[in-house]
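Just one protein chain is left out here, and the rest sit where they should.
For chain A:
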Amino acid sequence: MIDVKNLVKTFKDGPIETRVLKGIDFTAQDGEFVAVMGRSGAGKSTLLYQISLLDEPTSGEIRINGKEAHLMSEHEKMLFRLTEFGYVFQDYALLPELTALENVALPILMQGAARSAAEAKAADTLTRVGLSTRLDNLPSQLSGGEQQRVSVSRAIAHTPDVLFADEPTANLDRESSARVMDIFRELHTAGQTIIMVTHEDEYAREADRVVTLDDGRIISTPALKQGGLA
């Protein structure tokens, strides 16, 4: 479970201060699929980066499964990101010199697994997302949709508590986007907690709840009935 209280994030550029998040209260339950929406500049991605421990809030509290994440050291945050979280970035974020298999295996290796075990797990995850024949391909040899599926595989291969996705379909065509959302649906059905930033109403409807931000504040957070807006 993720519990955020009065989260503030201010950016400083010399004398200029920009308050992007202005006191966010947010909760995500285990197994919940939350979509974060809002117009450009509302603070969606900034909120995602704070609760996924990629950035440090200016003030406020972030509790993850009861742990005070906002008080963790950099090393503790790194370990948390490695073991508890998975990330899917908008532009896939794959290492160009690693094959699909190696990209997915890398975080598992970092957890201390033997290479054979890590690659076996990576191969299994890539097969689940329909990429069993692309294990030895470099990212440059994959389509955008395939790269994003590799990115999803990397995010879920170590069975994280929470999957964070920042505009995962923004750079994909409709067919590829649909395939990625199919994977998210399957993961959600299996009990995966997902927090996804998106511009697209169509994909937000997959979520249990939509959190809408405007000007750094949550303006609505209605729960969705399964398969449709309330």
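Simple rule for what comes next: a residue touches a chain if its C-beta (ideal position, glycine included) is under 8 Å from a C-beta of that chain, and two chains touch if they have at least 3 such contacts; residues count from 1.
What we mean here is this: contacts and distances are computed from a predicted model.
Note on the omitted subunit: UniProt lists it as "ABC3 transporter permease protein domain-containing protein", one of the names in "sn-glycerol-3-phosphate dehydrogenase subunit C", "ABC3 transporter permease protein domain-containing protein", "Fumarate reductase iron-sulfur subunit" or "Preprotein translocase subunit TatB". Touching the chain that is not shown, out of A:Pro107, A:Pro168 or A:Gly216: A:Pro107 (per the contact rule at the top).
In the full complex, chain A contacts the hidden chain through residues 49, 54-55, 78-79, 81-83, 85, 87, 89, 93, 95-98, 102, 106-107, 109-110, 112, 115, 138, 154-155.
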